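Omission of a single protein chain aside, the complex is shown with its protein chains in their original locations.
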Amino acid sequence: MKFQKPYLLKEIAEIINAEFEGNAEFPVTGINEIHKVTEGDITFVDHPKYYKKALTSKASVVIINQKSEAPDGKHLIFSDDPFRDYNYLVKRHVNVSKQDQQIDPSALIGNNTVIQPGSFVGKNVTIGEDCFIHSNVSIYDNTIIGDHVVIHSNTVIGADAFYFKRRPDFYEKMISCGKVIIENHVEIGANCCIDKGVSGDTIIGEGTKMDNLIQIGHDTVIGKNCLFAAQVGIAGTVKIEDNVILWGQVGVNKDLVIGEGAVVYAQSGVAGTIEGGKSYFGSPAIDAREKMNQIRHMHKIPELFNKKTS
Amino acid sequence: MKFQKPYLLKEIAEIINAEFEGNAEFPVTGINEIHKVTEGDITFVDHPKYYKKALTSKASVVIINQKSEAPDGKHLIFSDDPFRDYNYLVKRHVNVSKQDQQIDPSALIGNNTVIQPGSFVGKNVTIGEDCFIHSNVSIYDNTIIGDHVVIHSNTVIGADAFYFKRRPDFYEKMISCGKVIIENHVEIGANCCIDKGVSGDTIIGEGTKMDNLIQIGHDTVIGKNCLFAAQVGIAGTVKIEDNVILWGQVGVNKDLVIGEGAVVYAQSGVAGTIEGGKSYFGSPAIDAREKMNQIRHMHKIPELFNKKTS
Partner (left out) sequence: MKFQKPYLLKEIAEIINAEFEGNAEFPVTGINEIHKVTEGDITFVDHPKYYKKALTSKASVVIINQKSEAPDGKHLIFSDDPFRDYNYLVKRHVNVSKQDQQIDPSALIGNNTVIQPGSFVGKNVTIGEDCFIHSNVSIYDNTIIGDHVVIHSNTVIGADAFYFKRRPDFYEKMISCGKVIIENHVEIGANCCIDKGVSGDTIIGEGTKMDNLIQIGHDTVIGKNCLFAAQVGIAGTVKIEDNVILWGQVGVNKDLVIGEGAVVYAQSGVAGTIEGGKSYFGSPAIDAREKMNQIRHMHKIPELFNKKTS
């Protein structure tokens, strides 16, 4: 998330009441999670395991829970709870809509686009031309939808990321400040959920088609011309390349890549990165032919034991 | 789909700007996909593998991408892209509702039927007597619902079939011209999706009861008094006979039959036709007792290898 206008480093430090090291007049342009952060922005780190990653990231300012020297070109803000202070800064800049109207007046809606009764469109939403938004769809703030997009009834675009930090007695929610971007010629079925990004964006690539009851997690990026059958579930921060086919009820774990043109058979579970151009089956998913071969041999297993004991 | 009044063969050929062979004055009564087509209707075929099937189907008119002689009683229309021309003809006769009202004035709603706030009812919908449609349900055009039917909140009846043809650079959507028929005494849970037929109808048989978050694909026909637990997913063009029980999260592949009284245990995947009167388990689903036996022996497998290597 970029701020509407930059803050000075000393202003940021004052907002969260913290000490800092570096140029007090440095202009801070935005705030983002470690994987998405760009130059001029703030990120945070609260575990020694990730100190190095944060200090060598593109962030210009790091909120950190250990006093140390700032590396060249970096600025540090010292906090006893960097997650809390990061979330506080994000929250100041994210206003959840409390609108009374089903379609917020700030929404930009293209020519020849139909929005059926009962659909809700939040603040700062853009919808292109020749789209058809069926009844009772919910579109959260800041969503961007291209041209020739179809969204079937009761689908939800842009709900919050499922991202919580464990505290001793409760879970603290990471405030989502990303959005959903749906490119041209995408079709999304009924009762689907596409969550907004935590810090980056969740993107559905041009020409991709989804059936009903599908879950797409936060910050996941899906390529062009993919085909997902009903009840597929994809976790957060996944990258799915072009022309991938996922059959019904497939589950995909977080933080992985599915290569271009991969096909995953029904009910499989993708546990780690898989290469493109191949077919997969099983939970965890492996090469489809190997899995089929295992299944064929499964039938003989009981017989094997009977022989051995007789 | 039947046309409101017949076209002459020469009129159809003119609409899609194509040559034809046969009686120019032949009255064409409708258009349908190869599995559902009836006498007097048009179908299409674009792959040599299916030429024979199309030419011996009940269709009176076949749009085909190879010049050939018309068999007795058939008429041919020659096209370089039969899918495109078939879709074009269907599209001319399907008008997607752009209605402004939540309940279209054309809907016929029986005595003593309650439709709660937020529900959407499209054009030419019929709902019988003593039904209860809970809040925020979406019912697409042309749906037919019998008497004593309960539909829980946020369920979607009649969204488009998930049916796309792969083109070199994109997917082209097959226009759905079928509908959903829900018979008497059916109860459907919350957040379910029942898609309309591509060319025939999706039918939910009398007395069948469904839990929440269930997916029923296009042209699937479900018998009487079936029981489906939550998160079941059934693909397109499936036939499920009477008294079938599917437990939670079961997946059913397309183009198959589940015989009368079959029971499929939770999380199973039905990959092909299965006989009635039996119980099934696993993905792919097999006889439940055999699967249970395999699972029991699975526990001994690691031990077996340890013995062999020691």
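All chains are identified by letter, namely A and B, in their written order; residue positions are counted from 1 within each chain.
Heads up, the rule we're going with is that contacts are C-beta pairs under 8 Å (C-beta built on N, C-alpha and C of every residue); 3 or more make two chains touch, one makes a residue touch a chain.
As the structure is a prediction and not an experimental result, all values here were calculated from the model.
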item	value
Residue of A:P82, A:G146, A:G178 or A:G233 touching the missing chain in the full complex	A:G233
Sole contact to the chain not displayed, among B:I34, B:A70, B:V257 or B:I295	B:I295
Residue among A:Q66, A:T273 or A:N293 touching the omitted chain	A:N293
Residue, one of B:T29, B:N65 or B:N212, that touches the chain absent here	B:N212
From B:S135, B:S279 or B:N293, residue that would touch the chain that is not displayed	B:S135
Residues belonging to chain A that touch the chain removed from view	96-102, 118-120, 136, 138, 140, 154-156, 159-160, 162, 164, 169-171, 173, 191-193, 195, 213, 215, 217, 231, 233, 235, 249, 251, 253, 267, 269, 283-284, 290, 293-294, 296-298, 300-301
Absent-chain interface as seen on chain B, which is shown	114, 116-118, 132, 134-136, 150, 152-154, 185, 187, 189-191, 207, 209, 211-213, 225, 227, 229-231, 248-249, 266-267, 295, 298-299, 301-302, 304-305
